[in-house]
Structures are given as C-alpha cells and as structure tokens.
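The complex appears here without one of its protein chains, the remainder shown in place.
Up next is chain A:
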Amino acid sequence: MLKGYIPPFNATVVQKLLDQGALLMGKTNLDEFAMGSGSTDGVFGPVKNPWSYSKQYREKRRQKAQGESEAADCLIAGGSSGGSAAAVSAFTCFAALGSDTGGSTRNPAAHCGLVGFKPSYGLVSRHGLIPLVNSMDVPGILTRCVDDTAIVLGVLAGHDPKDSTTVQDPVKPFMLPSLTDVNKLCIGIPKEYLVPELSSEVRSLWSKAAGLFESAGAKVIEVSLPHTSYSIVCYHVLCTSEVASNMARFDGLEYGHRCDINVSTEAMYAATRREGFNDVVRGRILSGNFFLLKENYENYFVKAQKVRRLIANDFVNIFNSGVDILLTPTTLSEAVPYLEFIKEDNRTRSAQGDIFTQAVNMAGLPAVSMPAALSHQGLPIGLQFIGRAFCDQKLLTVAKWFEKQVQFPVIQLPELMDGCSSVFENEKLASVSLKH
C-alpha cells in the first residue's frame, strides 16, 4: 500500500535522533503494517535472523545433523520489528527503532539476542508512527546493551505538542546508576505465565534468573495476574477493531498505491485496498469490522475494553503490594526455522508469539526483553522485565544489573569477524558504543 511513498515529514522520534546528530542508515523490513510475530509477511520477504549464520548455531547444527543441508534452516527473526532487530544484531548499526503494540519490539529482541525496550505509553511521541492501535502503540528501541537504550531513550522521551497522548511530566536525560546491591528489590513471578506451551529450556532459564536475584539478596515472590488467560483474546479483539478503523485512511487517493479502476470511488478504494494489503491485514480489518458491527459492539468490543481494565488493574494491584519488577519469559521458545513457522497462519502464530508480551501493552507499562542465555541449539533466549508505569529508569537500572550478571555472549559471525578481528578480541564486548 505504501510502496514508493516518500513521507513529507519526519516522525518526532526520528527528528529527535537526527537533531542529536544520528545518521540514518536506512529503513528496515517488517511484517506488513506491523501485523505478525515473525517478520515473515512483509512485501520484501521474510527477515533472516543473523543467528542463523552464527558460529554458535552452526556448530551445534553440525554436531547434531551431519547430513542435512545448512541452507534449509534459516531462522525467523521474530516480529514484527524483525528487520530492526536483525540490523542491530548483525552489527550494522548502533540502535534501531521498532514499534511495540503487542510485543513487536521485545519478541524479535529475544530471538536476536538484543535489548528490546518498550517505554511506558505516553513517554515517547507517536507522531509519525503509523497507528495500529492508538491506545497501545509505542515506538520501541533495540540495542545491544542497556546503556545504549538509556542513551536513546534520553533523547526520545518527553512531551511532544504534536502527540497529545504524551504526558507533560518533565523528563530529564538520565544516566543509569550501577546497582551494587539488590536487597531492597522485590521481584514478582506471575504464576499464570507458566503455560504448558512454554519450552522447558525457557522455563528453566526463567527460574534460574529468579534464583539469581534471590541469591543476590532480592525478595522474589510468586504473584498472580488472574486475568492472564483472557489477555490475548482481549488484545485480539481490541487490536483488530482499532486496526479496522486505522487502516481506513489507506484509500489510494492522497498517497500510496492506487489501482487503475475509475468507475467509482468505492470501487477504486476496494480494488486499491485489495491490491495494497496482504491477507493478514485484510483478515484483521474484516475481523475488526465484524466486532464493531452494531449487533456485536457490546458483546465484543465493549466487553474487551472492560476486560482490559481488569487486566490493567491486575498489574496495578501487584505493584501496589510492594513488587518493584515482574520477571517473565518473553517468548515460548527460541527462534524457529522459517519453514516451520509458516506452517501455521499469522493469527495463530501471533497469538503464540505475543502471549507474554501483549498484556503489558494493554496496561501501558514499560517492559524490556533482556538476552539471558543461549539455548542448547546456540540460539538466544530472552527474559522480560516489566516495571510500573513511568518507572522506566528503575526498570532499566535493574535490567542493567541483570545484564552484568548474565554476561550474554556476543554473536560470532565469521564473515564479520575476519574483517574486524581487533574489535572482537574481547568476546564480552556487547556494544561498540561509548563506554563511560
């Protein structure tokens, strides 16, 4: 739909970065209109996870399956901001922006071994971000280490007169303190997130991380978010409904793709939209329109809005009871091969991919996916930290402590390393950014 479209203005977040001297390397691939959790449904084709080519993964593959072709096992990068994640993971840029409506920044971050940060709703401007779900969208930040995220957030956070959903509280640029002890911290482990579909590796990593905090002196308790099982359903209804409304602006008249039919405006719009949108987008628009029909409005849309309040209240209650940060998995498992991922349709995969991440968007809370360890196959697994609304700095501080404890290995890309061997001498160096 937006093929060949050149925007006549910069998004606020882009402009802020450019004003600070950032160099725009390019725009990255994604699922069409950010709908998906694998970055497989884009016009330019699927995004390939750089870890597919990593020494860590390749060596494990060779040990397991001597005869198999290596080309067949290209992995998904996660989605929908998979291109941005792949770009940062492959060391092509310092940081990348993504969008996060249901986990679209944190999911690919987990699959690509990155820090994927979702700010509190209202902290960062959405002006220029193509709206998917106005009440849940936020621009997301992808980097290789927490300090880099803090640098970018410091530039992006703050009120924007062009986005009246940004809060007016003053924001000062911050440096993350290095947390030396965590014994004043209370970490909550939501028990409803322990679902049967969770892979055993992620589950054991999750409890190892909890153990890490506990042995360092933090208080780690089990908490309950009772409406968790309805969260993905609620998200599905609200998302498709808002999408139905937000996609209505793409009619081919003022910008974007336009078909050749000129019989009537309706025929032109219908044909343009059929040509311009893929099946996933059309499916969501139609579902959303169904839920918004007069006879369905109360039973689906308004019902979902009520359930949203219950879900948001679940989080508020937990934070009010003394918990500082919640610790959950980010995804059900490590990245799967592309050929396996496409066996199920987009809606099923999105429901699986977003299961741990979308409740956060419904409550508007800040969350970050941190790379925790490599799986037995040599692939990254991420864990998610969730903070109280507008306590982004505290969340990143804890994430930074975790990062230091975990020392997640740098991706070893043979082609890359041959050229810059001196930079990679120190294998622990996760970021080539400024070190204070």
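By our rule, a contact is a pair of C-beta atoms (placed from the backbone, for glycine too) under 8 Å apart; a residue touches a chain by one contact, two chains touch by 3 or more; residues count from 1.
Everything below uses one rule, namely that contacts and distances are computed from a predicted model.
Engineer: Consult the UniProt record of the chain that does not appear here and report its protein name from "FAD-dependent oxidoreductase domain-containing protein 1", "Protein BCCIP homolog", "NADH dehydrogenase [ubiquinone] 1 beta subcomplex subunit 10" or "Glutamyl-tRNA(Gln) amidotransferase subunit C, mitochondrial".
Structural biologist: "Glutamyl-tRNA(Gln) amidotransferase subunit C, mitochondrial"
Engineer: Using the definition of touch stated at the top, determine which of A:Q63, A:S200 or A:S264 touches the missing chain.
Structural biologist: A:S264
Engineer: Among A:Q305, A:Q352 or A:Q377, exactly one should touch the missing chain; which is it?
Structural biologist: Residue touching the chain left out of view: A:Q305.
Engineer: Touching the absent chain in the whole complex: find that residue among A:P161, A:G217, A:G322 or A:P414.
Structural biologist: Only one of A:P161, A:G217, A:G322 or A:P414 touches the chain omitted from view, namely A:P161.
Engineer: Touching the missing chain, which residues of chain A?
Structural biologist: 5-6, 8, 121-122, 135, 159, 161, 164-168, 227, 230, 233-234, 236-237, 240, 244, 248, 251-256, 258, 261-270, 273-274, 277, 279, 282-283, 285-287, 289-291, 293, 299-300, 302-310, 312, 345, 347, 351, 362-364, 389
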